[in-house]
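Rest of the complex left out; these chains stay put.
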Amino acid sequence: MSLANRSLVTIDDLSNGEIEALFSLADEMAKSPDQYAGLCQGKIMASLFFEPSTRTRLSFEAGMLRLGGRVITAVDVGATSLAKGESIADMAKVVGSYADIIVIRHPWEGAARVVANYAGVPVINAGDGSHEHPTQTLCDLYTIRKERKSVKGLRIALWGDLKHGRTVHSLIYALARFGATILFCPGPGLEVPEHVLRRLSTEYKGELKRCRNLDEQPGEKLVPIDAIYLTPNDPHQLAMLPDVSVRVELKAGVDALYVTRLQKERQATTVKEQEMKRGYPRVDEKLLKGREFRRTLVMHPLPRVDELAYDVDADPRSMYFKQAAYGLPVRMALLSLLLGATEVQVPEDKDSFVRRTDYPVYKRDSGVKCPNANCVSNQQTEVRYIRPEFKIVNRQPLTLRCIYCDHELTPRYVASTEWHQGKLENKKYHSADSHFARKIRAENLIVFASAEDARAHHFKPGKYAR
Amino acid sequence: MSLANRSLVTIDDLSNGEIEALFSLADEMAKSPDQYAGLCQGKIMASLFFEPSTRTRLSFEAGMLRLGGRVITAVDVGATSLAKGESIADMAKVVGSYADIIVIRHPWEGAARVVANYAGVPVINAGDGSHEHPTQTLCDLYTIRKERKSVKGLRIALWGDLKHGRTVHSLIYALARFGATILFCPGPGLEVPEHVLRRLSTEYKGELKRCRNLDEQPGEKLVPIDAIYLTPNDPHQLAMLPDVSVRVELKAGVDALYVTRLQKERQATTVKEQEMKRGYPRVDEKLLKGREFRRTLVMHPLPRVDELAYDVDADPRSMYFKQAAYGLPVRMALLSLLLGATEVQVPEDKDSFVRRTDYPVYKRDSGVKCPNANCVSNQQTEVRYIRPEFKIVNRQPLTLRCIYCDHELTPRYVASTEWHQGKLENKKYHSADSHFARKIRAENLIVFASAEDARAHHFKPGKYAR
């Protein structure tokens, strides 16, 4: 099967079977690198990094060069014509006419999607703001699979900043898809966002349990207060009581401990933040002496700061430098597949833990905008050609998800195209949570963020508009 | 014919025939890229970009790589030893000993000429301040020729900021050389500078007509107020009256509409500038509905901001992304020719619309300097080894043109080496516009910017010194 001309913007752009096939190819490439040294000869990769990066950029570039391909690089927004007010769509079209594949990192969420839409060549998202970083997720999965054969059924604890890290959100969905049991161990104030949890519970198989009152022994704050436990594959083990402690869960042993860095944007500027930093969980040899970590893979996306001690480096359970090193074969496999330089046998997807959901689309010009200021659809240079667009992921409460950055909004008012038939006097709007609103079919739905917006579109308050 | 070891600093460094030959090679390279994949094997291109650029740098680099060559890159003055006070001549010599060809973009006007003088290898100017950007001009010409077979006799309207854009000035001379009819349609306050017009009228064949009082219909400001019309090849059509409107001229139809961006340095900071920005002409689908644009190629050097609407992108007349894409074969052809990797058949130059002018040179050390503060000859690091040098392009009024940046000056005073024969008491200076001054032969001419300069060189005011 050929993956030629496909893009990888989010980890969902690849099926479980495709990921498995990619990993098999990565295995081959790691084993016999010489055999693949000319695979991408004559091909050019453009490496466009509008945010700091060492490992990601250099591993993509090294990967392309090891396949015999060539690389052109732009590393700083200041050194490019984006400084002249150009849109990323224009940039994508032009670079797409020089290169055979584009790797992009950009601070705006959804930027990689836009580049993929306009470039005319395959595009790989190397991190778009706090949105996704799918090749990091591939490296994480590949590391686990390499060391434990399969992800399915493993118990994996996620540790630290589960709120901001894009690597973690991508990883959570990916682990869920492959049937891992996930234990969330966030630092104080750094819990997994609700929208991630909701998405986990609606779009992936398995059950989600929240454990509030932890059975903590004083002075032994092994794990932070709030824990959430996702067990997609062992429903019979889910008879958890609200008071079952995470400690007890951890005691059963974990297969992998995924540690994350406190994100820069959260670095201590206020007193409260400094406290948060002090309370940030730290993984060191002392912690890893616990029975529950006896066979645990210690993982980290790097760069680390203080959350992962240097004394772990010599421990055979430490996986983080292997993770980084696996970036090479994984990215080589990905590049050669998207460039169509090789094909793979894709296994059947019989074990996928994804619930397929075909959400209706909303793209009327009714003034509703993505609430994320950092979304590509809200940028001055991009509004010239991008219209906001959403998936209707829930009707009660009515919830729209931005197709670019996956942020969600719950608009206040709705109307229906059926009601007014173009007659001005029939143009009425109602509260989104009224029983009336629920009856509107998705294809007729008109959504307003506010009463002002509704009035601006010549709608008047209806009976059920509070 | 071999173009090996030649440099391209201004578009005039190539004859019409050489440009045609280069285009034929570009055609071949676009048609059968695989055939040229190893043409520059073993060659190294140094890509030195001291100003922001995406498309130009990446297209040069992609071009070199597609020819099998290799690339070394320096993209920021801050990251190089120029920060240590090194001259660009020293930098050029050193880089010239590592690379086989140098591509340079630099903010100083004339910098590429200096690099070409010192590097010892071929140098390509990828933009030197507001001076020239000859490969952009090649892409523009190539696009027109590709779509309309020949430039000769075409009616081409230039639109927008005709004052600051280096791409536009290079293009104007090039279009004149190939015998196009050019219609200037500047934004308010953004007219073609007088020195460009004078040069057009003296160094190129054809006639220049100015149309002042335009026959404008109220509310239909299709074209800005001032228009200048160059028709090098159809002198019989030149019986234009001053009141013939540009509109009428436009009505005859144009073959290409070349749109330019309002240059950054003009971006609205004062009230007057904000007005200028508002008055900037905008090209969109509505404008292009006009009969006169029925078969018009819509061109733009990119990046665009607001002067060219996104709704034109899908229009088959839009050429700007093609223009950018043609950068690849055009630059590939150029690189391989200057590297001597291939030769071409150069057609005879029978149709050139250039008037050959061999201006005398002025390089005496009489204190006269280029008036352009941004000229390479005025930079602190460069005055250590560069002497100002000029072409005497006019005697009445006496006009010197800087050989580095092409800026012109009209010095106030002159003297002659013949008069004084080394005797101090005979050292007299006279006004440059006196009848006396005109009699001095070019080889004897001494020029002073001011009376102070003259006195500093021990000259006293003569009879005709006002």
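We just call them A and B in the order they show up, numbering each chain from 1.
Operating definition for what follows: contacts are C-beta pairs under 8 Å (C-beta built on N, C-alpha and C of every residue); 3 or more make two chains touch, one makes a residue touch a chain.
Source: prediction; values computed, not measured.
Depicted are 2 of the identical subunits; the complete assembly encoded in this structure file consists of 3 such copies.
What we mean here is this: only the chains that are shown with their structure count from here on.
Here chain A touches chain B in the complex through residues 42, 44, 46, 70, 72-76, 78-86, 90-91, 93-95, 97-99, 384-385, going by the rule given at the top. For chain B in complex with chain A, the residues that touch the partner chain are 34, 37, 49, 52-55, 57-59, 61-62, 65-66, 71, 73, 75-76, 261, 264, 302-306, 310, 321, 324-325, 327-328.
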